[in-house]
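Removed from the display is one protein chain of the complex; every other protein chain stays in position.
Moving on, here comes chain A:
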Amino acid sequence: MLIFSVFKTLTDQTVTVELKNDLSITGVLKSVDQFLNIRLDNITVSDAARHPHMMAVKNCFIRGSVVRYVSLPAEHVDTQLLEDATRREAANQVKR
């Protein structure tokens, strides 16, 4: 749930999503849901010469389960806050 919230704060930022089939897609994060499915607008595929499959695709929906990495704009992530929040959540889970 915490990561879901983080993604929600990042809507309208440009992110790069690397999929588990080695496709990397850069685009503007439009929305995200509880499965971490991602909607991207204005996408470009890195290494477009090797992957022309998405040439005519301008926006897309990515299933959360196939995402390997999401690279975020560092200036829009409060790392300190995230660190504290994740530790708090981890501590809560131990208690339960």
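What we mean here is this: a residue touches a chain if its C-beta (ideal position, glycine included) is under 8 Å from a C-beta of that chain, and two chains touch if they have at least 3 such contacts; residues count from 1.
Quick note on the criterion: contacts and distances are computed from a predicted model.
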Identity of the absent chain, which is to be given by its UniProt protein name, from "DNA primase", "LSM2-LSM8 complex subunit LSM8", "Glucosamine-6-phosphate isomerase" or "Isoaspartyl peptidase/L-asparaginase": "LSM2-LSM8 complex subunit LSM8"
Among A:Met1, A:Met55 or A:Ala74, residue touching the chain not depicted: A:Met55
Residue touching the undisplayed chain, where the options are A:Val15, A:Val32 or A:Val70: A:Val32
Contact footprint on chain A, counting only the chain that is left out: 19-23, 30-33, 37-39, 43, 50-63, 65-66
